[in-house]
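FYI, not all chains are in this one, though none of them got moved.
Note that the chains take the letters A and B in the order they are written out, and that residue 1 is the start of every chain.
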Amino acid sequence: MKLIVAYIQPEKLNDVKQELYRREIFKISVSNSLGCGQQKGYKKVYRGVDIEVNLLKKVRIEIAVNDAFVEPTIEAILDGAQTSVIGDGKIFVLPIEQCIRIRNRENGPQAIG
Amino acid sequence: MKSRIVVMILILLACTLSGIGADEISSAITLHQDSFDMIWLLVAGSLVFFMQAGFAMVEIGLTRAKNAGNIIMKNLMDFCAGSLMFWMFGWALMYGESVNGLFGFSQFFIGGNDMVLFRNWMFQVVFAATAATIVSGAMAERTKFSAYLIYSIFISALIYPISGHWIWGGGWLSRIGFFDFAGSTVVHSVGGWASLVGTMALGPRIGKYVSQGSVVTSKPILGHNLPLACLGVFILWFGWYGFNPGSTLSGTDPTMALVATTTTLSASAGAIGAMIVSWIKFKNPDVSMSLNGALAGLVGITASTAVVSPLSAIIIGLISGFIVVFSIEFIDKILHIDDPVGAISVHGICGVWGTLAVGLFGNTTHIKGLFFGGGFKQLGIQFLGVVTVGVWVMATTGILFAIIKKSHGLRVSKHEELAGLDLAEHSTESYSGFQIFTNM
């Protein structure tokens, strides 16, 4: 089992969700995050004083999947989030050792979906 | 001869004893009469001014957090630019000497020493600003700020004053008997029509309408701050006690009591009407619809507030509340016109309804509506007014927005719209530090 963590542009969340659905991946957790990557942020002026905003708003998604679903999930995120412009984000894949469904204490790969 | 002298002495004596001469009495009474009007119009005018805050809060509340600062700027600046314009041109075109009943033409750049003129200008400028600011809500979340400024200037300097002249400035509509006590048409419909044209010229916000094949689905874009929207509605309602009762234009006209009463009842009925419809249609008593309903009731009663009974006011309000929900749905789901705050329905449609209501429910010696034995005459006149003002506003704002669109651009870029106008146009954030989760 893997935990796929991805940072994407906020406005791409809907597209990513749709791509996931098409591949029958329905479980997902989303939170917001501030990120700093190759996209360098921007400057603005507040009451005459410069602000460097180098933490940009991103959406962080977490999807836990069985190994067979790693590829489709990554595909889905790429298809939904890629604009080929700096700031598109990253996908990280982490190993999961256990997965438990709280509702029925089910454990292991069948709990993930 | 002797008795005459005696008489004069006596009168003088009587007057002196009471410490005040006949002349002084007379001038005191004139002064007092003037002072009533002065105080009444200034207090009422201040209340109407405060409605700017109400509009700002309603519009902020019913749109997204990322555009709040832009809405602030639009609401602030349409008043500020508008008041300068109305000082330069607007007043002159509206209340200057009438040129064939079509527009006024004198008293540009008001000055001098005539306090009554200043008083009247003060009371009228806040009405002009109300008409102007209505549009900011309908065009929210996607209009270029500079384009909006240009629009503001023209509506306050030209468009509003001219139709205003027809009705309140002694122009042709008033001469044939058109009646609009406090501005269902003069103010609200004008704002409503301009909103309609503006939103059509702009197009909907990104993500508002999703088409799959030939089916277009309307997507909700939620307002981010209902408490502010609620506050805004209460402020508007409060301000309406200047808007309507103040429109007696006289501090000694007791009709103001009837006006306050019908205003209260119609607003209440409007909110209840909208709540009931939303409860039936959507299975829930909808908050923002009920708030819109109160405003609908207020707009609906504005034309007839001084000439209808309390019971009629309740009926007018209730119908306004019904209308506003259906109208918002129709405009959104059938016409696919994107009006984030419902300005077209609240001010435009209910403004029309309110104007016609005079011809239905009016019941005074001069104004007799259909239901009170007046036949179709008044109703016909009201209808004519509604149509001509509608045509005037839609034509002029149509041209205006078309020119702006061609020459300057009316709408921000897609990227700016997605980032939010606060960042894109004012490089600010309205809620710095708050975590706001948006993928819209």
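The criterion applied here is as follows: contacts are C-beta pairs under 8 Å (C-beta built on N, C-alpha and C of every residue); 3 or more make two chains touch, one makes a residue touch a chain.
Computed from a predicted structure; not experimentally measured.
A.B. asks: Which formula, in the displayed labels, matches the entire complex?
C.D. replies: Here the complete complex works out to A x3, B x3.
Just so we're on the same page, only the chains that are shown with their structure count from here on.
A.B. asks: Can you compute the centre-to-centre distance for subunit A and subunit B, using the mean CA position of each chain? Integer Å is fine.
C.D. replies: Going by mean C-alpha positions, subunit A sits 47 Å from subunit B.
A.B. asks: Note which residues of subunit B are touching subunit A in the complex, please.
C.D. replies: 418, 423, 427-428, 435-440
A.B. asks: Under the touch definition given earlier, write down the residues of subunit A that touch subunit B in their complex.
C.D. replies: Residue list for subunit A touching subunit B: 10-14, 31-32, 44-46, 59.
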